[in-house]
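Have a look at the structure below before the remarks.
Excluded from the complex is one protein chain; the other protein chains are retained at their positions.
Just so it is clear, A, B and C label the chains in written order, and each chain counts residues from 1 on its own.
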């Protein structure tokens, strides 16, 4: 664990994308390959057992591995060497069959797919948990008035639950993408030196099928060494998810500003505080989530830029993926975990929401007032009256209702009480609740 | 058309993503909105007809629009103003109902979705055409021997059709992604000032449904103004496709090198030539395709970075998309069209492929030789013999077959004729043909 | 001019980076080359005159050029063809000497350098103007109290001039970088087919020197066709400048929020308003500036990714620069022009700044209070007292001064009047003014 793992990482993903897991997943490939080849009759059963028995990351000397990788150009070559030495001690015959017919990239890419499968599980679970929390939050605040802001300026009234339903709606799409990815986005990599499995003669495909079964990974139509779209799809999907988490975090941070005060991250001793500034509640989680979202574009760009790989094995481009995709997983899951914490304990200051609605002295109700007047004077005239009234209220620092009550064009049709009712924030949120219901309905359908 | 459109763009996409199309698609939104609102009874039928009648980009003063957008901050505000002025001349009453209940972003985002739908059609068609060409090419060269190269070094024999099948296999995945995108990735944007459709009272959802029908766009669970994952998914899908096109182009360029000479882009007067250097056949198409692939990462990064958008309307981040997504479409389709041209007319120099296989004096057959020997001496011993023989051949600049024929460990088991057969490039391509068949089978299934 | 040029572009740069300018600058290279070669005696003086006389973009058929570039792979080949045809009509002999000894990239890269020189002039001038405005604004508000915000939370008092001085300080560094770039960052590109100027025999260097003089561009040690760091340095410098403009814009937008209300972009009919929401003052300029800043990372990434170019001429990577660097210039200058407008007309609401300082009921003065108390009770004890008092004020929703006045540990040392003075925002801004002075001093030194 590095110093900043506590800040940016997550325990679950630290496990799936640790150096240990990286090595273990490559060893899982080697063990499964030996078993598959024994099943098909390419290598002796005893050799497969001997090989599989040694495929434990605990047996590997990591420092030596790191050193040797620097010369070999990848981890698989020195890993196979270490494994061979281990097996040789017990069974020199079996040692000859290690990695039989495979190439380094087979072990590395398949290992990556196994890590990704674990990582995606954690991320899917986190997303599900987040959806539950958001659904509950949206429902709870389906009638909590607040002001909607566009260009960071007050616009018109809305409800807090509508904002949350928007967050949830995005998560629904990400959940669907994660499901599609888990179902169709992973694949075995097994092609030997140049993809043709030539070293296995006419039994390459049979071994491939057995190997795919062993590892429970889909067998692709053909090996995909230099075709990296699968890897990109994983990274891109997680990056998009992180972007949406960043949007939630940005909203939380904006609504937590001292002047706004509508939301606050859950308080906890030692988090985001300042001993001399007790009024401060720094949005630490939001900042970390935003940092993850800031870093995704560059990481995905690296992977996209590495797509055109040379012939049957890439040069630097393939290597450029090795630390980049794990970083995407790490940052994404760290951000996801923090979003769950934020939403779970989010402080919602409904009083401040109501108070802020009044900051512009009724101007955010101008649209609602025009609508109330329209049936009486026509839409165009209603619009004109409100324009003038709003302008006059703003100039005179009066409440818009005060101006309307004094305007005979309005009072000819609406009583003072009717005018006051216009400024009820509960009365002018349009389809907000029905939109919330639509999203919650989707949530329920998905969850079952 | 700018000077470099001829190089990087494509006619089809130039149409779908021209300034004219951008404006027309926003006007299509305005016309459909008026019709939908008339259907639901929100505005008079006559007004809808009057509005729709003027919704033609030809009526718009583009220079004025560009100028006014600079102050308004987007195109929709001044466009609605121009449209209003146009309608007003004929029907002042109707003019009041233009853009009724909508916000600028509704027109801009829905307009974008309409453009994207057209763009995706062209790209899907281009991808289909490319798949056909690749399938035919893979099949034709299923038994054309060439050397496979890893790290840009000769590795072992393969067939050209296997390489092409790899290109095709990637395209199959992209085609599936494009289909999923066309089916589920587009959506109506319609939410009014802050997403709640408040200005339409309790008829917002009804208008939404009618509008979605008018435009044949899916109705989302709720408006998605500041949730940009849909837009990202479009851009990311095209970028991945371009990355795979870049891989094809890179292969073509590498195989077209003077020293390699195995492939060449189709010749055409004025293309890629040099009057004083007639031996040159510059891979112009490949270069343009690679340029598109080089630019995708940055463009997608821009869009990913713009995902966290503020509250109910973004600031600069939303604006950052406006030229970026169209650029992705333009470059992607330009690259796709050129790839179709390259594959359609690709010169395949099978003689050079064969000759290059011999460059290392048989060393690329070492693996095959070991396999031939293994049944007689065991896999381990076969491997040892070949290591020594290869080393000796390399040192002595002899052909590997010459060395083997002189090695009693080999001749004890294999006749001179049997040794020669090892060096038949047709005999050692493993599962290449079966892999090709798998990909072609998928192609046929997909195409029907 | 495209539709969105009014939003993102600028008139000055539109001129320097128009298609017309691109062609003219390449023609300037061709004319200067002919003159230089005539001076050195490589081509006849008459030919040089005939060639130079036709080097006007007005003579060029742009549509044809665009079309032909699509086949040739660059603009220079078809441009030289058109130029040759033009010259040939008057002087068939002279036509033979066009582009003598040069390669396409010589014309394209040198043309780019000429465009960049013009562009950098505009940007340097804009930066100078911005520095003047910022210096004046910082000086004017050297004693205007406002609250400083960290993590978007109120921290401690500061003055507005300090914030502006920070903006200016960054601009000073950018101005220095622009100067260094203008002085040492540009260079002639002239190397012929492969950099050796072989076609000019032993007079290549002499022609180079004459050509560098003609164009007033530095002569590099050797041609730099595939060494793109110079081009990167230009793009990177502008991107960093844009990043700093984005920081200013973000501050303006944050301080313009309805709840904050401390700053506003200059008002203008038609800009950023909304007829039904007169309270809204959308930060349109800030948004456009932020959009430019959002797009820079992707554009610079494209150029950086294109640096490793093949051998003596790049493939797609070189092409990837052609639209990217101009876009960087365009967005940078557009952002710069808007920042000048914003700062020139910036509304500074000093009343709201003062009022916001009071929002936390004195808590932002806690640090100042501890300092006042420390000489009497020691720093540690002072700190403890203020922690408790702040906590108590926050809990009881009391003003911190009220709590302090009631605390005998405080009143034992400070009178009520002395306590009140602590809460004078002018009294606790530390070195703010001296820092402002340092920046203004640098400004004055630089300007002279």
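Following the convention adopted for this analysis, a contact is a pair of C-beta atoms (placed from the backbone, for glycine too) under 8 Å apart; a residue touches a chain by one contact, two chains touch by 3 or more.
From a predicted model like this one, the values you see are computed outputs, not experimental measurements.
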Of A:41, A:316, A:351 or A:378, the residue in touch with the unshown chain: A:316
Contact partner of the left-out chain, one of C:290, C:353 or C:404: C:290
Per the touch definition above, residue among B:133, B:366, B:410 or B:439 touching the missing chain: B:366
Chain not shown: contacting residue from C:14, C:116, C:188 or C:249: C:249
Hidden partner chain, touching residue among C:1, C:124 or C:199: C:199
Candidate in contact with the missing chain, chosen from C:45, C:229, C:347 or C:424: C:229
Positions on chain B contacted by the hidden chain, ascending: 149-156, 253-254, 256-260, 272, 275-284, 287, 297-298, 301, 305, 356, 359-360, 363-364, 366-367, 370, 383, 386-387, 390-391, 394
Footprint left on chain C by the chain that the document does not show: 93, 96-97, 100, 103, 148-152, 155-158, 162-163, 165-167, 169-170, 172-174, 177, 180, 192-202, 204-205, 208, 220-224, 226-230, 232-233, 236, 239-240, 243-244, 246-247, 249-251, 254, 290, 293-294, 296-298, 300-302, 304-305, 307-313, 315, 367-368, 371, 379-380, 383, 428-432, 434-436, 438-439, 442
Residue numbers in chain A that touch the chain omitted from display: 1-8, 19, 22-23, 62-63, 65-75, 193, 246, 249, 253, 268, 270-272, 277, 282-284, 286-295, 297-302, 305-306, 315-317, 319-320, 322-324
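Criterion: only the chains that are shown with their structure count from here on.
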Shared interface numbering between chain B and chain A [over half = same, under half = different]: same
Separation of chain A from chain C, taking each centre as the mean of its C-alpha atoms, in whole Å: 33
Whole-Å gap separating chain A and chain B, where each centre is the average of the chain's CA atoms: 24
Sequence positions of chain C contacting 2 or more other chains: 253, 272, 277, 282-284, 287, 297-298, 301, 305
